[in-house]
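Yeah, one chain of the complex is gone here, protein chain that is, but the others are all in their spots.
Chain IDs A, B and C follow the sequence of writing; residue 1 opens each chain.
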Amino acid sequence: MHDHKETIQRLKIAEGHLRGVQRMVEEDAYCIDIIRQIQAVQSSLNKISTRILEGHLHSCLITAVKGDDPNERERVLLEITEVFEAATKV
Amino acid sequence: MHDHKETIQRLKIAEGHLRGVQRMVEEDAYCIDIIRQIQAVQSSLNKISTRILEGHLHSCLITAVKGDDPNERERVLLEITEVFEAATKV
Amino acid sequence: MHDHKETIQRLKIAEGHLRGVQRMVEEDAYCIDIIRQIQAVQSSLNKISTRILEGHLHSCLITAVKGDDPNERERVLLEITEVFEAATKV
Partner (left out) sequence: MHDHKETIQRLKIAEGHLRGVQRMVEEDAYCIDIIRQIQAVQSSLNKISTRILEGHLHSCLITAVKGDDPNERERVLLEITEVFEAATKV
């Protein structure tokens, strides 16, 4: 499993970062600086997703592949393919 | 300019979405579902950045291109190039 | 395994598409149209990568997870994590 405590900590930091972006908009900060901060939040979210996927591979995936249920295994492999495909688009 | 009120509203929604992701982690939700929700937040942030850029093009960019200062114009064009390049990476 | 014949076919189409982009540049086509065609090629490449990953999960990954070598298994899981992380950046 991914480390829940660390994941939550990182999500809280991203959330605080996003609140900072709201303040920038309220204070009429320069558009390009706002876009750069949003891109920084997205970069943090990419790292968080990667850590969660890493945990998933080391737990659910191993269980599913070693398990007896071919449908369950297929489902887990398909999901990983799907989030990979989505990752190329966000 | 981009519509500040709407931008802040959208950022608040993204922030709430991100808090929802934290709850999912705390409640031990399925990893893949968490990743999908993070990807949904990123997709919302892409839309917000695009709207802010659109506003920037219609205000600061026009002012800089019509203005008398070639350095200022160059700076604004370079910044747009940079956020485009960064957009291909987040 | 991914279907080699289909993968090669799709890669050939992407390659032809990229040669078309070169012709556009030579014939001085409109910049934005060129960028859009490059983005279309990248979208095709995303689909190809996804199909290859899908094949990988159904072959090498299953072999590694069911196998006796924990280092090999770890290596395969790490690689998938890495290409996922890279996918969020290209």
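Rule of thumb we're sticking to: contacts are C-beta pairs under 8 Å (C-beta built on N, C-alpha and C of every residue); 3 or more make two chains touch, one makes a residue touch a chain.
Since the model is a prediction, treat every value here as computed from it, not as a measurement.
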- Missing-chain contacts on chain B, rising order, are 46-47, 49-50, 53-54, 57-58, 61-62, 65-66, 73, 77-78, 80-81, 83-85, 87-90
- Task: Mind listing the chain C residues that contact the chain we can't see here?
- Result: 1-2, 4, 7-8, 11-12, 14-15, 18-19, 21-22, 25-26, 28, 30-32, 34-36, 38-39, 41-43, 45-46, 48-49, 52-53, 55-56, 59-60, 79-80, 83, 86-87, 90
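Note that only the chains that are shown with their structure count from here on.
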- Message: I'd like to verify one number: the distance from the centre of chain B to the centre of chain C, where each centre is the average of its C-alpha atoms, in whole angstrom.
- Response: 27
- At what distance in angstrom does the C-alpha mean of chain C lie from that of chain A? 21
- Message: Centroid from C-alpha atoms only, then distance chain A to chain B, rounded to Å. What do you get?
- Response: 17
- Message: Among all residues of chain B, which ones touch two or more of the remaining chains?
- Response: 90
